[in-house]
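For this view, one protein chain was removed and the others were kept in their places.
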Amino acid sequence: MIHPDSVHKLRRVYVWEQPVRIYHWLNALCILVLIVTGFYIGDPLAILSSREASAQFLMGWMKLIHFIAAYIFLFNFIFRIYWGFVGNKYASWKNFIPTNKKFFREIWQVLKMDILMMKGKEHLSVGHNAVAGISYFLVFILFLLQILTGFGLYAATSDFWLAKMFAWVPYLTGGDALLRQIHHAVMWLFILFTVVHVYLVFYHDYVEGRGEISSMGGGWKFIEEEVFQEMKREAAAKKKKSPQTAGGTGFKSVPESALKPGTK
Amino acid sequence: MPTPIKEAPTYYDEVRRKGYSRREFMQFCTMLAAYMGLSQAGIAQIAKAMQQKTRLPVIWLHFQECTCCSESFIRSSHPMVADILLDQISLDYTETLMAASGFQAEEAMKNTMTKYKGEYILCVEGSVPTDADGVYCMIGGKTSLQILEEAAEGAKAIIAWGSCASNGCVQAAKPNPTSATPIHKLVHGKPVIKVPGCPPIGEVMAGVIVHVVTFGKIPELDGMGRPKAFYSKRVHDTCYRRPYYDAGLYVESFDDENAKKGYCLYKVGCKGPSTYNACGVTKWNNGTSFPIQSGHGCFGCSEANFWDNGRIYERASAFPGFGIESTADTVGKIALGVTAGAIGAHAIMTNIRKHKMITDLEKEGRKSEQDLENT
Partner (left out) sequence: MSKRIVVDPVTRIEGHLRVEAEIENGRITEAYSSGTMVRLLEEILRGRDPRDAWAFVGRVCGVCTSVHSLTSVRCVEDALGINIPPNAEWVRNIMFCTQYLHDHVVHFYHLHAMDWVDVVNALKADPKKTSELAQSISPWPKSSPGYFSDLQKRIGKFVESGQLGIFANGYWGHPAYKLPAEVNLIGLAHYLEALEWQKEIVKVHAIFGGKNPHPNYLVGGMACSISVDDVSGINAERLAHVKQLLDQAKVFVEQVYIPDLMAIASFYKDWGSIGGGLGNFMVYGDLGENGYKDEKSYKFPSGVILDKDISKVHEVDLRKDDEIQEFISHSWYEYKDGDKVGLHPWKGESKVKYSGPKPPFDYLDTTQKYSYLKTPRWNGHAMEVGPLARVLVGYARGRQDYQEVVNKTLKDLDIPVTALFSTLGRTAARGLETILVGQWAMEFYDKLINSIKSGDTRMADTSKFDPSTWPSKAVGVGHSEAPRGALAHWINIDDGKIANYQLVVPTTWNASPRDGNGKLSAYEAALIDTPVADINQPVEILRTIHSFDPCLACAVH
């Protein structure tokens, strides 16, 4: 039981290993670059210049940067998938793909608490919560889609075998036109994701105070000693019943009063 | 293949008779080979075939079309169509050019279908309407669907001319009121060579025919059934305005200063970046020009469904279900606005509903701060 007036002892948990952190920021940077250059490719600015065309290469640079970022983005993504199998339990692919009922129960729980702000048992996740997990899973699928459409568009203009491997993609959409449209539309989904994602990271930091934002910097989150103990007990109990499945989640009880609106 | 005809002049004879030298003939063969992406050995093969005589029987059907594919075919300069018709193929049925009409025309088709069963090439210009049991296209009292089925039966291979036959073209544009259907969706178990374009370039059409005549087999096709020789490159990658594209110099509106300087047409809707065709290389009308050279963007006339792939003068396609003016960007901006609003509302609600939690955290922090002060 956490008492509101108590001063918590916090425990440092190493959640995001360094490779995950590097992955994350490289990915964020790539996406930022891809969005900026992608916007330009889709609708270049009107530049007034009297220089010879041969002295300029603005679109050329934009595309070059787009493609370099695209390759980094691809390899980084592949690396993350690999890390999903070898990394710590917070990095495991099991956090992303719902494999059991509990995952879905947790999704409902988080939606109730964080989004709809209903009453209930507050949920704590040291790693991703279930909603975050599944939304990252969806985002990973979008990454894949963007890689397919992007490299599908790129294949015809590249001699590199890797890019050429995607030459079949336009056949699925009946040509490049629809491919470009999908590629462009998915960009918007990333923009929307990023906005919501960043907001939620701040939100969690704000309402939980466990160092959510900085966790992607140093890798640590800070959880209350009581919670830590409770989770330990839970884990031990589970180990007895069955070999460990998903990791990194637990529950803490929150007194009713904490959820009352306003300052009565 | 029909048995070679002894006396008939070979293509080579004809070329010689017209006063061209053997050297020029070989140059022509080399050009054709280069056209088809063939090696040195291929040149010899073409030269040989052109000196032998075989006239391949061809049936050319017309369904829902505008005859511009036939028109484009007769624009071919190399080889010339008169030569193709007299020396290379036996065009036994084509409504546009054949002398016979009515039942004599139908008889000419039947003769070829029986006499050359399994050997003739079936060319189809136009799509087949499948709605209402096919009554939207009838010839000689039969539907185009019935005619296609009969003619495809004994064909060695099928050439789908133009966008109509390869992807339905304009009559298949939304809402496709007659259910205009491309050929590959209706015949099965036969190779279908798609030669899209509205129309395809005359020399490309002639090139496909010459390939079949010369090698006795169909050209190599890509995953969408198009001859690789002509459809493996984007207009954009062979466009002479490409340096302006890369430089970021664009025509902003038609006939502006930039247009007079021949800048890239990307921003006035050019679909060259998503269009696979030979226009930039082969060009049109014996190399005279092509759409972009004459100041108009490509609108992707060789791409499937190009009529519904967005408007001609807009870069971005309409977003499905949001009207012709809406693009992914319009929808994206709206969604972004809605999201920002929702986040704002959520942030306010958080401060209300979770007030206690937040103040507790704050209190806890303050307490620690005071503890530090008080030591």
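Order of writing sets the chain letters: A and B. Residues in each chain are counted from 1.
Everything below uses one rule, namely that a contact is a pair of C-beta atoms (placed from the backbone, for glycine too) under 8 Å apart; a residue touches a chain by one contact, two chains touch by 3 or more.
Computed from a predicted model, the values in this text were never measured in an experiment.
Counting contacts over the entire complex, the absent chain touches B.
In the complete assembly, the contact with the undisplayed chain comes from B:86, out of B:86, B:186 or B:221.
Note that of B:65, B:246, B:303 or B:360, the residue touching the chain absent from this view is B:65. Of B:12, B:28, B:136 or B:276, it is B:136 that touches the chain left out of the display.
Per the touch definition above, the residue from B:154, B:182 or B:199 contacting the chain not shown is B:199.
The chain not displayed touches chain B at residues 2, 5, 7-9, 14, 17, 55, 57, 62-72, 74-77, 80-82, 85-86, 89-92, 94-102, 104-108, 111, 132-144, 146, 169-171, 173-178, 180, 198-199, 202, 253-256, 259-262, 279, 284-286, 288-296, 299, 301, 307, 311-313, 324-325.
Methods note: only the chains that are shown with their structure count from here on.
Distance between chain A and chain B, defined via averaged C-alpha coordinates, is recorded as 40 Å.
Within the complex formed with chain B, the chain A residues making contact are 4-8, 42-47, 49, 53-60, 62-63, 115, 117, 153, 156-157, 167-168, 170-171, 174-181, 184-185, 187-188, 191-192, 195-196, 199, 203, 206-209, 254, 257-263.
Residues 167, 222-224, 232-234, 237, 243-250, 252, 263, 266-267, 271, 273-276, 300, 303-306, 309-310, 315-317, 319, 328-329, 331-332, 335-336, 339-340, 343, 346-347, 349-350, 352-361, 363-365, 367-368, 371 of chain B are the ones touching chain A in the complex.
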